[in-house]
Structures are given as C-alpha cells and as structure tokens.
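Accompanying notes for the structure given below.
Excluded from the complex is one protein chain; the other protein chains are retained at their positions.
Coming up: subunit A.
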Amino acid sequence: MVEVQGITKQYGGKNVIENISLKIPKGKITSFIGPNGAGKSTLLSVISRLIKADEGNVWIDDKEVSTCNSNELAKKVSILKQANSINIRLTVKELVCFGRFPYSQGRLKKEDWLHIEEAIEYMELKDMEDMYLDQLSGGQKQRAFIAMVIAQNTEYILLDEPLNNLDMKHSVQIMKVLQRLVKDLNKTVVIVIHDINFASCYSDYIVALKDGLVISEGTKEAMMQSDVLKKIYEMEMPIQTINDNKICVYFS
C-alpha cells in the first residue's frame, strides 16, 4: 500500500501541495483529478521520488521512500511522466529493453527477454517493434512507453496524464490496458487524469485536489456527484447515468 503523510512542496515560497495525507488502495485504479495547477502531477512526482518533498513522508509497503535503495524501489514503483521526449533515436524494442534495467543492470538475461516480449505483446506492438519512436504516431509512442513500464514489472504503476493528446480510440485502448493490468496481474495503478468521465468509467477510487489540498476523496460512486464535482471545478456539473456509468455532461 502507498501511504502519504503530511507532504508539503514549495516552489519559490509558494506551497504547490500542502500537508497532503492519503492512502492509495492496493490492487485498484486510483485517479487524481482536479483543476490545472492543483498539484496533481507534483504529488505523483513526490510519491515516485522524482521530486523531493520539503516536508512529510511517503511509505510504500511500509518502507520510507527517501531511505530506500533507488534500484530496489525501481522494482516496486514505476512512473511515466506526460512529456516523454527523448534525445536519442531508439526502436520500440530498445526502449522496452530499458525497462529491465533495474533487474539486468544493462546485461539482459533470458528472463528479461521473456518480460520484454510479453510487454510488447501486451501492448500489441509486435508488428512495429523494430520501428523508431520518431516514426510512430502519438498513440503508438504512448503505448511503447507503457510497454516499457510493463516490462519494468512493478507492483505500483504511476502515470501522469497517460491520455494527453490521444484520440478517443487510443484513450479507451490505454484505459482498458490499465484495467487489465489491475485485473490480470494485480497491479496498483495511479493516474493523473483530466477527463472526469474516463476517471468515472475506469477507476475504482478518486482523489480530488484543489489549490494544493485534497478536498475530497472516495469511491467513484461517492465522488461522481454534482455537488462534489461542483466544489472541485466551480461550475455546474450535471450527472447522468448511462449504461451504469455516471457521466458528467459539463459541455454547456
């Protein structure tokens, strides 16, 4: 289980996140939602040790993150940020191979290759595994990066806006993959997401942030309520139930 205790992070004297404490349930998809600048990505980066918090602790399976061996942690938690521009020219397969680094330290063994093949199959990238990343479309590239994370085979997978710049088809495809990861492989997935309807349809638990604070959290049934969402986004959020999913029609 991931537990966050009293995390505060400042940039230039201003608190981006302030005294946040929360527990992320195991074996579920948890979504961080909230307006721009609420501190969602910062929180995710702190949990994954990309950013050091000014105050507070993050516990992953009863171990404090900042005292953990970085390589051991890389076998437990993986993070994918939203901007994934790389300066070097790699093929899909080479990228996925990098995901095995925590285990192989650069020397790939037979077991590593099995994981790599599996991850490529899982993301349906087999027919483009030898293509270079700069030859791929945004959706294919995103899938390649997720394949790298899958090859890393961590219990906890953190994704910062995995649907950014993707069309509907690819968004659904990626969310379905995440759902399968949780169901089939018993992973714990945490995502930052802007589209609350995707959060509603695919996540189990929702955490809402605003101005650096957690203003509400709960199961998706509890969170997908007009009054709760109105408080978060400061606009009318009518909710309708369509095919058992709660959908928010906020467009007009």
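Methods note: contacts are C-beta pairs under 8 Å (C-beta built on N, C-alpha and C of every residue); 3 or more make two chains touch, one makes a residue touch a chain; residues count from 1.
Convention: contacts and distances are computed from a predicted model.
Looking at UniProt, which of "Threonine dehydrogenase-like Zn-dependent dehydrogenase", "Glycerol-3-phosphate-transporting ATPase", "Iron complex transport system permease protein" or "Cation/acetate symporter ActP" names the chain we cannot see?
Of the names offered in "Threonine dehydrogenase-like Zn-dependent dehydrogenase", "Glycerol-3-phosphate-transporting ATPase", "Iron complex transport system permease protein" or "Cation/acetate symporter ActP", the absent chain's UniProt record gives "Iron complex transport system permease protein".
Any idea which of A:2, A:74, A:150 or A:232 touches the chain not displayed?
Hidden-chain contact among the options goes to A:74.
Touching the absent chain: which residues on subunit A qualify?
On the subunit A side, contact with the omitted chain comes from 48-52, 70-75, 78-81, 86-90, 94, 98-99, 101-102, 105-106, 152.
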